[in-house]
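This structure is in C-alpha cells; I'll ask about it shortly.
One chain of protein is taken out of this complex; the other chains stay put.
When the chains are written out, they are named A and B in that same order, and each has its own residue count from 1.
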C-alpha cells in the first residue's frame, strides 16, 4: 500500500523510481489503480503549501479529476490517460559491483567541480586505492575530486569506472534534499543507481542514469 | 493637510488613491498645491534609504525641482507639469454590497492559486454559504480557495460575484505590505475596492479594480 511514481526522460537516459508507503501519509485510503499526472501541474498547488501544511490528494472518480487540497485551497486537475503515457523501459537486472554511501553535499561538490571543465563526469573506484573519485577532463583543465574513508559512510570496494552526462547528473544531484545520505551503486560502463530514503524512512527514491561510452 | 496621490493605469482599469495625513510625517510644512512626479524617478532615491532613515521631500519653488534628501544624499529631480498628466476619471458612487476583511497573506494565497490555472480570478460570496471564495476556471483545471469565519476579521455577507484580470490583481496584491489587514468591497460585475491603513493609521490606501465581464 502506498504510492509509486516512475518517470523516465524522453531520451531514456534517466529514470526515477519513487516509493512512498502508506505509513508516510497522515491518512491513506485508496484501492489499487494507476493514474497519469502532469508533474508540472501537480507541483503548482503543492508549491503553495507552507511548511507544516497538510496536502490532500483525492481522486474524483466521477470527473476523473485529481483534487489537491492545501489549507483553504482546492485545486482540480485533469488526469492523463495512463495508456497515452510512454511506458517505462524494462530494466535488465544489473550487477553493480561498486558502492559508496556519502552525504549529498560531497556528491554535489564533486559534480559541481567537474562541471567547471567538462560536460561529462567520471565515477571511478579501484580496490587498491581506497578512494571514490569523481573526475572530469576538459581540453586544458582537469578536475579530480576524492572521497575516502574519512568522508564516506559505507563502501563496497570494487573495480568500477563509468562516465555520465553532466547535464543529467547535475539535475539529479541538485534535487537530492539537503542532509540526505546517498548510496551510489555503479560499475564499468554500466548505469549508476543513486538511492536514498525520504519521509523518515517511509519512502525511498532510486535514480538511475545510463552511462556514456568512454572514447 | 498631508499628501494625496492618485494614479491611474493607462487603460483605466485600476486606480490607486493614497492619503497620508500631515501626522504621518516627522515634520510637515507646506502650502496647498499640486505637483506632477515621475513615480519611477521618485522611487530611485527613496530606495537608497536604509530602514529607519528619514526621507525629506522639499520643493525648490525657484527651479521647480523636487529635492529628495536621504542621509547625506540630495537628489534633485525635475517635476512634471500636472496639466500634462492625464487626469483621473471621475468615479461614480458605488454601492458595493459585500465586504470581507482578511490578512493580506490569505488574499495573496488565493490570487496565487488562481494564477496557476487561468488569467482571471473570481471573487464570490453567497449569503447562505458563509464563505468568501476566490476561484478560477482554466481549460481543464480549476481552483477554489475558501476563506471563512475562521480566517476573516470582519464580513458583510451579500450576494456578490465579479471577475477580475489576474495581471492587475496580482500587481495590486503583491504590493500590499506584509502584515496588513485588507478590506475588500465588491458586488456583482462591479469594481472591487481594496482598502487598508498605512503609516500606523496616519494614512490610507484605496485600490480600485474594474471587473471583467463574465462570459
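Heads up, the rule we're going with is that contacts are C-beta pairs under 8 Å (C-beta built on N, C-alpha and C of every residue); 3 or more make two chains touch, one makes a residue touch a chain.
Keep in mind the model is a prediction, meaning the values are calculated, not measured.
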For this session: Check the options B:41, B:108 or B:170 and report the residue that touches the missing chain.
Result: B:41
Problem set entry | Touching the absent chain when the full complex is considered, from A:24, A:113, A:158 or A:206 | A:113
Exercise. Given the contact definition stated above, which residue among A:145, A:164 or A:190 touches the chain not shown here?
Worked result: A:145
Exercise. Which residue, B:78, B:94 or B:154, contacts the hidden chain when the whole complex is considered?
Worked result: B:78
Seminar exercise, completed: Where chain B meets the chain that is not shown, the residues are 41, 44-45, 48, 71-78
Problem set entry | Touch list for chain A against the chain that is not drawn | 106, 109-110, 112-113, 116-117, 140-148, 151
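By our rule, only the chains that are shown with their structure count from here on.
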Problem set entry | Inter-chain centre distance, chain A versus chain B - centres from mean C-alpha coordinates, in Å | 44
